[in-house]
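Rather than the whole complex, this shows some of its chains in their spots.
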Amino acid sequence: MNALQLLDYAGVAVFAATGALAASRKELDIIGFVFFAAITGMGGGTVRDVVLNSPVFWTLKPAYVLVCVAVAIVVFFTAPMLESRYRLLLWLDAVGLAAYSVLGAALGLSVTGSPVVALVTGMMTATVGGIIRDVLAGEPSVLLRPEVYVTAALTGAAVYTALSYFGVDRAIAAGVGVLAAFLVRGGALRFGWSFPRYKSRPGRPPEEQE
Amino acid sequence: MNALQLLDYAGVAVFAATGALAASRKELDIIGFVFFAAITGMGGGTVRDVVLNSPVFWTLKPAYVLVCVAVAIVVFFTAPMLESRYRLLLWLDAVGLAAYSVLGAALGLSVTGSPVVALVTGMMTATVGGIIRDVLAGEPSVLLRPEVYVTAALTGAAVYTALSYFGVDRAIAAGVGVLAAFLVRGGALRFGWSFPRYKSRPGRPPEEQE
């Protein structure tokens, strides 16, 4: 449980850092950094809790908010350094994605008992914060990028859910799930893994495609 | 009740198909198809349930999630065929819109007892999924298109609410409401029905319009 909580705070912090970096790309002021850090760091968990009809986690433990504020301030003053380490940040983001996919699935499974719901809440917790960040920043959503991202979240949620559904100890299931999601996302970052994409037939007139 | 439940699954499936088609227009991979299908098929009902403080429907009946997954897979492999039948899809979408406007109004009315709330939840259930789909896909929101769309949803919700408020049997009210919404949307599709739009005075300098 303690390890999971540590993962939780680490995930919030890493996602908050990506939100603050989006703010730096838009050249916002310090409050803009805090806002984007908070939305990206806590957005996915907020939607997860609302959908599961649970109290929203940061209304119970406001320390999460302070983590986002602290990260935003640090990034505001150190972003030139961080931007030149964007690749490092992508890897940290992969850690956050992996942790969140498992945490989301664990909460979904414990609240509803349904493996299908656990897959959805795992995918949601890991991706919604980044989606909101991209939409607010006016950047193309992570969903439209060619790289494997949602799939990595789904992998972590699926591995955790399958293992714990079949009786594996939950701490072990969590560890294996985080590792699996991180390997998929890491492989995408390192080797450019992607799935075959749908291709329209060429020569189709645009009005039919609308 | 059984007829309404059938309508419900049909509505989720049809909306999920429009989400998967948006994914095909963006040339996403299979997981992207599933994500867009799920958001479009279940988004409106999710927001409706959250706003009404009810448990979110697909957390109670995960079969809805599986419907979206199945639709996404079918569309992924058959989209070239479906795209050339886009007009058929628009008509199926009109069926979904009609069904959802009534289902949303019925839930809003039964939870709060307020006809005004029923109109809002009816409109919301029928339109929010498509709005989220358009925002995520980076396409102009359905709200900004000239065709009658939100109005059709409002019509279905209003007819159902008025009839059942004045004591008409709810199954009959639902049938008439679905028919009314479908006729309005169908008329817009077939005859290009639209309301007069607001027109700025010409020659107005841009800085005043901001």
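As written, the chain order gives the labels A and B, with residue 1 at the start of each chain.
The working rule: a residue touches a chain if its C-beta (ideal position, glycine included) is under 8 Å from a C-beta of that chain, and two chains touch if they have at least 3 such contacts.
As the structure is a prediction and not an experimental result, all values here were calculated from the model.
Visitor: Whole complex: how many copies, 2 being shown?
Guide: Across the complete structure, the repeated chain appears 3 times.
To be clear about the criterion, only the chains that are shown with their structure count from here on.
Visitor: How big is the rotation, 0 to 180°, that puts the C-alpha atoms of chain A on those of chain B, in steps of 5?
Guide: For the C-alpha superposition of chain A onto chain B, the angle is 120 degrees.
Visitor: How many angstrom lie between the CA centroids of chain A and chain B, rounded to a whole number?
Guide: 28
Visitor: Which residues of chain A touch chain B in the complex?
Guide: Touch list, chain A to chain B: 50-53, 108, 111-112, 114, 116-117, 119-120, 123, 131, 135, 140-141, 143-144, 148, 150-151, 154, 194-201, 204, 208-210.
Visitor: Considering the complex alone, what residue numbers of chain B touch chain A?
Guide: Chain B reaches chain A through residues 23-33, 35-36, 38, 46, 50, 55-56, 58-60, 62, 65-66, 76, 79-80, 83-84, 86, 135-138.
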